[in-house]
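Structure below; questions to follow.
Only a single protein chain was left out; the remaining protein chains are all shown in position.
Chain IDs A and B follow the sequence of writing; residue 1 opens each chain.
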Amino acid sequence: MTGFLQSGPVHVALEAGALTAVVSGLVGVFVVLRGQSFAGHALGDLGTLGGSGAYLANVNPLWGFVGVGAVVAGAMDLLGVQGRRGRDVATGVVLGAALGISALLLYLDTTTTSTTGATITVLFGSLFAVSPGTVPPMAGLACLGVVAVAFVYRPLLLASVHPELASIRGVPIRAVTLGFLVLMGVTVSLTSMVVGTILSPALLIGPPAVALRLSRRPPVAMAMAAGLGLVATWGGVVLAYASQTWPPAHAGWPISFFVVAIIFVAFVAVELPSRLVRPKRGPD
Amino acid sequence: MSTLPAPAEAASGQAEPVLKVEGVSVSFGARRVLDEVSFTVGRGELVGMIGANGAGKTTAFRVVLGLLPADTGTVTRPHRGIGYVPQKVAIDADTPIRARDLVSLGVDGERFGIRLPSRARRRRVDEMLEAVGAARFADTRVGTLSGGELQRVLIAHALVGDPALLIMDEPLANLDIKSGHEIVELVARLTEEHGLAVLLSAHDMNALLPHMDRVVYLAEGRAVSGTTAEVVRSDVLSRLYRYPVRVLDVDGTLVIVGGHDVRVR
Partner (left out) sequence: MFSGFMVNAWAVGTIIGVVAGAVGFFVVLRGASFVAHAVPLSSFAGAAGASLVGADTVMGLAVFAPVAALSIGWLGRRRRSDVATALVVATMLGLGSLFLSWRTEYVSAVYGLLFGDIVGVSDAQLWLTSALAAAGLVAVALMYRPLLLSSVAPEVAAARGVRRGLVDVLFLLLVSLVTTMSVPVVGALLMFPLMVGPPAAARAVSRSPLSAIALAVGVALVTVWVAIAASYLTTWPVGFFVGTVAAAFYLAARAWSALRR
């Protein structure tokens, strides 16, 4: 126990995890309310490209994620990759090309540098390997995110739930949409640091989805989502640390696995009761 | 299942009806959507099923097609089968299916198994396309056709297998007036020339009046059927609606108005 609390990497992991859990809980509730889960997934895939490139350029992957996230968010708004249309073939093919390029960048990284961990770190995250110097920028981004949410909370909520009413009331819908995509980009950068790019959607929308099943009031849901995210990330850190003595490899299980597993269990726990009650049959 | 075919009876010298619906009721939970509905469609007849949205037309069609089991009553279907044209078919503009491909699927598109190309089938498809006036866009993608053009192709698809009965769900709903009239005329011609029985639904019967042999009027799940003159009358419809209703003839157009201050003879 004392080993755990005194470990430097554990401190970093707990801090980074907490910052990310809070921001993604707040922003994620809006992502689910706005039905923009696919945009989150796309930002993750494109983040893979940014993270791989950052590794190759010997830059902290955080900046790769952020750079791509902010830039792409603007492009996505322009191309309308937000609603159902975004899931079409064109987007998928472009994302596929981005992943293909990421494959190349990761490969080049293993051949030109001595590190081999880029693939795992970018795709699945390695929170214990995050350097302490990365925490301040992450904290800065997280604060930015929280402040942004607080600042635009009312117009964002109205625009998300009642777009027509919002535009009548003078809410600048375009600006809000673009701003929110940028906010998503920043948030996905943080979640990608914690659980990697391809598991990032789970941390972004999992806790909010659970929270929204329990409460429809956004402030309550946001608090619950942040709380569950915190439980998942800290629980992941604790279990991963403990698993260092576990079979079969005695090298510890991945943090991101535990984080996602905790979120999944929570989701099943809130979903199962409602799914066991069959709805009355109506006209098809 | 209450849709077992009952032995068809010849009714007072008339030919056997192609479709016989007797006493069909359907409920969804507490709501009675169809209430003891009975009607027939005979060979070469064009029958209009008229009713407002929610009156039960689509449910009745689903029962006739065998897609929905009725709680009570029977449906006697023709041996030669039923062709169906749905109200809306949403197809992307770049879907790689031409009109002739869709009609070709009408021959036996529901069967599993490998089917080799056959000149006889291709000829039949061409004839069908010609008969519905779709020959000129036979090689165009169906997703790029206009509403009226697609309707013709769907009719060809439904009829290429030579069914005895054609059912069309609200064919006029999404067409402009001219296209709507053309489709009704096409279908009327097919009933005259080939003895095809047709059942189609609409919420406004006026476009069908010149060609309709009989009408099935649905209101709140209850039905009354007969010729237009027998059914579309103030007293009959008032009984059906259980509400005072007046039928007015305005220069050949039938208008139905209702209200408590309407006097009914």
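One rule holds for everything that comes next: a residue touches a chain if its C-beta (ideal position, glycine included) is under 8 Å from a C-beta of that chain, and two chains touch if they have at least 3 such contacts.
From a predicted model like this one, the values you see are computed outputs, not experimental measurements.
Student: Give the residue, chosen from B:H157, B:R214 or B:R246, that touches the chain omitted from the document.
Tutor: In the full complex, the listed residue that touches the missing chain is B:H157.
Student: Pick out which of B:L105, B:A135, B:V236 or B:I256 touches the chain that's been left out of the picture.
Tutor: B:L105
Student: Any idea which of A:A13, A:L46, A:M224 or A:I263 touches the chain not displayed?
Tutor: Candidates A:A13, A:L46, A:M224 or A:I263; residue touching the omitted chain: A:I263.
Student: Of the residues A:G74, A:G92, A:P172 or A:P219, which one touches the chain left out of the display?
Tutor: A:G92
Student: Name every residue on chain B in touch with the hidden partner chain.
Tutor: 65-67, 82, 84-86, 89, 91, 94-98, 101-102, 105, 108-115, 139-142, 154, 157-158
Student: Which chain A residues touch the hidden chain?
Tutor: Within chain A, the residues touching the omitted chain are 32, 35, 37-38, 41, 87-90, 92-94, 96-101, 103-104, 106-107, 110, 116-117, 119-120, 123-124, 198-199, 201-202, 205-206, 209, 248-249, 251, 253-254, 256-257, 260-261, 263-264, 267, 271.
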